[in-house]
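Up next, chain A:
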Amino acid sequence: MQNSPVRLQTTRGVGSLRNARMLFALMIAVGLMFAGLAPSSAAPGMKKVIKFGVNRAADDLDPITQDANPNIWAFTQIYQFLVKVNVKGNGFEPDLAERWTTSPDGKTWTFFLRKNARFSTGDTVKANDVVASLKRARDTKGPWQWGLEAAQDIKAADDFTVAITLKEPWAPFLADISLFSNAIIPEKVIKNAKPGDISNKPVGSGPFMLVEWKKGEELVLKANPYYYEKGYPKTQELRIKYIPDDNARIIAVQSGDVDGIDYPPFSRMAELGRDPKLEAQLNPSTAVSHLSLNNRLSPLNEVKFRQALAYAIDRAALVKAVCFGVCTPATTFLPMTTPMFNASSKGYPYDLAKAKQLMQESGIPTPVNLKLLFWANNAVHTPTAVALKAMWAKIGVNLDLEPLDRAAATTKYRANNFQVYITGWTNDIPDPSQLAAYELGFTESQSYHSGYQSKEMDTLLARGLREMNPEKRRQIYYDVQDLALKDSPLIWLYYSPYTIAINKKMKGLVQLATGPWIFRNVTVSE
Partner candidate 1 sequence: MSTLVQEQRIVADTGGRPRLHPAMVIGGLMLLVIVGASLLAPVLTSYDPDGQDFDQILLAPGARHLFGTDNFGRDVLTRVLYGARIDLRIGILAVVFPFLFGSLVGSAAGYFGGWVDTIVMRTVDVITAVPFLVLVIAIVAFLGPGEVNILLAIGSVGWVTYSRLVRGEVLREKNLEYVAAARALGFHRWRILLGHVLPNAVAPAIIFLASDVVLVILTTASLGFLGLGVRPPSPEWGMMISEGREFLSNGWWVATMPGFACMYTGLMFILLGDGIADLLRVKGQ
Partner candidate 2 sequence: MNEPILTVDNLRVEIPTRRGVVHAVRGVSFTVNRGETFALVGESGSGKTMTCRAIVGLIHPPGKIAGGSVVFQGQDLVRLPVRDLERVRGSGVVMVFQDPMTALNPVLTVEQQITETLSRGEPPLFQRDRAIELLRQVGIPDPERRLGSYAHQLSGGQRQRVMLAIALARQPALLLADEPTTALDVTIQAQILRLMLTLQKEFGMALILVTHDLGVVYQSVDRVAVMYAGQIVELAATAELFARPRHPYTIGLIGSVPSADRNRLLTPIFGMPPDMIDFGRGCPFAPRCAWATEECVDREIPLAAVGAEHWSRCIHVDRLDSAPPRPAASPGGVSGG
């Protein structure tokens, strides 16, 4: 929790120093040539624009209503937060709040804002902006209200101090406050906004600001001239281009049309790694791929049947066929990178004999017909489905594949109108509570729509939210992981890394384990 920010600070320091020198040199050079003209701040030999190809288009930049990654990941460039997640995704570092304190009863948190942060409009970020933003996030209906669920009162103590009072001590509060929906927007904007204004014309204090948005095509971001940290962002312009087709995106980065891309498919990573111009990165993520089982239906309501299904999956083979070796078989419901992940858990190793034995014990006559719902045209879901069909056939389960487009599949799934559904999860906060509540708690989402309900689990989850002692809290989440495996309401398949491919000329790109990229340090040499 402490190490990485410090290390980052150092590199940042060196970077800005070098950058300042270069800038100085450039100013002289340019000044001599075009006296009177404003100098470009790009260092010599560096590109003025970063071009990045992404697989999904941002469509709405209002932080409180959005679920889709392309939007969330754009927030990181445009907005700032009180605190932010560190690179590893397991701790926090200061953002707008320079520091923060907790009252002894754990119910009051005080955040002290840095005084030099300014929005791209030029206005200083003050406590009233923070209060307005957080209240809006808490009180507007949306999928992310839980991020401030615990906050009872949000007040400005003075211009640069914000005090938040909680209903009760809340262990993951710092994690919650780092959630993207709690981005800080100017109070003026919130007050004057017509519906859709914030979605289309977001204003924040982050390193970049939105200047042009060709919807479904390209986001053009320019450096926020008032960004608090001088010398950042290192490149003046960032263009996020929407290139949905995997091949087209890969060819775009290979041919130099863009400097980097997200989500090259696993199958291409080895090849991209061999390309001397490119760097293929496998970044630690919080992604878990899993199957949601509809526990309401027979025979999926039989725990032994669910366990049999889990044992019958050869996760190593799945990793080979689906991820081309870059994923890791899942051993608990938690991502490896999440704090309190139980590294000693064995999960469900591939054991066909055991699976068959459990099938027999369950007394379910074979063959069993099951339907598998999944997103069509998804480079990961389709091969997963194909592999599962073959694997489960060995224990007498006849899997009928039902690929549907995303909207149709999601609607069906949300209506609990499914038997088995391929899905996946990524954390938005570096804490197990979000995922645990969503996946195993009935009230939040009917346990990821599985319908799983367990008193024992509910008690554990409630304790986990309120236990402030880190060691005790860890034990609670270890117990949660064991219980989840035992009850097996879902089947966890594998942990996958984030993949990106960038030109080797691009330096300084950081991708958080929760997903977002950080472009403020990025330079691309000519």
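Keep this in mind: contacts are C-beta pairs under 8 Å (C-beta built on N, C-alpha and C of every residue); 3 or more make two chains touch, one makes a residue touch a chain; residues count from 1.
In picking the candidates, the idea was that all candidates are chains of the complex that A comes from, given by their letters.
What you are looking at is a predicted structure, and each value in this text was computed from that prediction instead of being measured.
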Neighbour of chain A by the touch rule, complex-wide, chosen among 1 or 2: 1
Complex contact set, residues of chain A against candidate 1: 246-247, 265, 267-268, 270-271, 314, 317, 320-321, 324, 375-379, 382-383, 385-387, 389-390, 401-405, 408
